[in-house]
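Input: one structure, supplied below.
The complex is shown incomplete by one protein chain, all other protein chains being positioned as in the whole.
Right after this comes chain A.
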Amino acid sequence: MPELLVDARAVSVLRSGRAILQNADLQLKRGEIVTLIGPNGAGKTTLVRLVLGLIRAERGEVWRQAGLRIGYMPQQIHIDPSLPLSVKRFLALARADSKAIDTALQQVGVGHLLDSPMRGLSGGETQRVLLARAILRRPQLLVLDEPVQGVDVSGQAEFYSTLSQLRDQLQCGVLMVSHDLHLVMAATDTVVCLNQHVCCQGHPEAVTSHPAYLELFGRDTRPGIAVYTHHHDHSHDIHGDVVESDGDREHA
């Protein structure tokens, strides 16, 4: 049984009297990758912020292993153009020495960017640098908020393979929010589908065997991405409330 890092039990978060998260459960374990999917407004970011300890739940509780070191990769970063900041200085903000910074950049495959200014980086390079910052403190848990947003499928596959190596090297747990409802990282142990509450969870199917994926991307795409097919036993009306489902309906 892998070591438990975070255990969120029946957490609810309200904003202006409206529930953004209702009775959600989430367990994160060492060495395991959990991918969080769900439509816009489903509360994915809220759940991530609970795990990070940035907000508190109105109901339920979030247990964290004592002294848990979390590496966080935010969805995006905006650095004001008036702030001259090199990649090296950006990474040093995590209280790291230059050796650790070098190593982290090498690990995510962008060692050559050390002295580049942060503002000159492309979207993909910025994501790599943010990932380097997240692993700098040798985290026991990596939390990534939509790390591959705006990255094409082959870029996603590359990112996932880096992430999978990092997980093996650091032996850390990973919680990742995916912007896509169907394509997730193949190495994901559990996919959690959220729509205010946890709708369903399970293992993704292997990419290579799934016809929908093959149809879309052909056989020669690099492995790393998997398809998560889900059948719900309930549906949501326009307010997000659960309604009786007229048979199994695939997630749209």
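Criterion: contacts are C-beta pairs under 8 Å (C-beta built on N, C-alpha and C of every residue); 3 or more make two chains touch, one makes a residue touch a chain; residues count from 1.
One rule holds for everything that comes next: contacts and distances are computed from a predicted model.
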> UniProt names the one chain left off this complex as which of "Ion-translocating oxidoreductase complex subunit B", "MoaD/ThiS family protein", "High-affinity zinc uptake system membrane protein ZnuB" or "Cation acetate symporter"?
Replying inline: "High-affinity zinc uptake system membrane protein ZnuB"
>> For the chain not shown, which residue from A:Arg89, A:Arg138 or A:His179 touches it across the whole complex?
In response: A:Arg89
> If the hidden chain were put back, which of A:Arg18, A:Arg119, A:His203 or A:His234 would touch it?
Replying inline: A:Arg119
> Taking the entire complex into account, which one of A:Arg9, A:Arg30, A:Arg59 or A:Arg137 touches the absent chain?
Replying inline: A:Arg137
> Can you name the residues of chain A that touch the chain not displayed here?
Replying inline: 49, 52-54, 70, 72, 74, 77, 79-80, 82-86, 89-90, 93-95, 117, 119-120, 133, 137, 143
